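One protein chain is absent from this view; the other protein chains keep their places.
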Amino acid sequence: MSAIESRLRELGITLPTPAVPVANYVPFRRSGNLLIIAGQLCIGPDGTIAEKHKGKLGANVSVEDAREAAKFCAVNLLAQAKAALGDLDRIGACLRLGGFIASTPDFTGHAQVMNGASDLMVGALGEAGKHARTTIGVPVLPGDVVVEVDAMFEVS
Amino acid sequence: MSAIESRLRELGITLPTPAVPVANYVPFRRSGNLLIIAGQLCIGPDGTIAEKHKGKLGANVSVEDAREAAKFCAVNLLAQAKAALGDLDRIGACLRLGGFIASTPDFTGHAQVMNGASDLMVGALGEAGKHARTTIGVPVLPGDVVVEVDAMFEVS
Partner (left out) sequence: MSAIESRLRELGITLPTPAVPVANYVPFRRSGNLLIIAGQLCIGPDGTIAEKHKGKLGANVSVEDAREAAKFCAVNLLAQAKAALGDLDRIGACLRLGGFIASTPDFTGHAQVMNGASDLMVGALGEAGKHARTTIGVPVLPGDVVVEVDAMFEVS
């Protein structure tokens, strides 16, 4: 088992089977040392999206639940990275996370929500997990999920 | 004529003259093997944006019309790629598409709309056209267009 997967296990996380895109695209593309991963939705460990992870901050979804949703997105990014690389230890750095948080126009705590993804990435990868990030509010996401996160990794 | 342009012709598509940015930026930038293309709006073959491609899903724009708008964005990305490269056959891979779909907060079929762009890219480029993608809902886009798509290509 890779060092990173051991750390994930200590965090109580087993990587799921990565989601198959529901449309005409692929979950990741590699170019040289760059690995680009498609936007991941907050599919949980049971392979479904919980009702509490659908909707919007400022309306029906709490910050705590949305943080968990963001964490699930990050886990799914790592599951895709493993599918791409075979071994997560080939990740040199998480270069960037893009966080998309569905909210009403008066909610402003998106950074706190996105920390659910950032904390998981740093928890799993350590120094290599420290990433630049861009977090924005959106009115709605595909399938009404509350959080979507995409990523760019440096890999070997 | 390049192999890719022949395939586009079979799809009934002629690459338009690429749009000139309306502001102080450029339509593409290359760095090594990466070609980054600015967000393209759904300008049609006649050089204008149709009224049916302005507004929002969930309000005045149908999924079918928005799919066509997404396809036009993809065609415009390829027109910019040709302007950058001279020959589309120098595209090694479409690494990533970013899809921005203007919708009301209760519309959730953004993935289906974005397939209009993805299907065109895969139709034109074959295996090389299979891309990672991130699709999000937005409240409104510049000029009230219904779809905007940007891209990153690997090129030689």
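Note that the chains are named A and B in the order they appear, and that numbering of residues resets to 1 at the start of each chain.
Keep this in mind: a contact is a pair of C-beta atoms (placed from the backbone, for glycine too) under 8 Å apart; a residue touches a chain by one contact, two chains touch by 3 or more.
Everything quoted here is computed from the prediction, not taken from an experiment.
K.L.:
Looking beyond the chains shown, say which of B:P16, B:G92, B:G109 or B:P139 touches the absent one.
P.N.:
Of all options in B:P16, B:G92, B:G109 or B:P139, contact with the hidden chain holds for B:P139.
K.L.:
Taking the entire complex into account, which one of A:P45, A:G86 or A:P105 touches the absent chain?
P.N.:
For the chain that is not drawn, the touching residue is A:P105.
K.L.:
Just one of B:G39, B:G116 or B:G129 touches the chain that is missing; which is it?
P.N.:
Missing-chain contact among the listed residues: B:G39.
K.L.:
When the complex is taken as a whole, what residues of chain A touch the one chain not shown?
P.N.:
With respect to the unshown chain, the touching residues of chain A are 33-34, 92-97, 103-112, 114-115, 118-119, 122, 130-139, 152, 154.
K.L.:
In terms of residues, what is the contact footprint of the unshown chain on chain B?
P.N.:
Answer for chain B: residues 21-29, 31-32, 34, 36-39, 56, 98, 100, 102, 104-105, 138-144, 148, 150 touch the chain left out.
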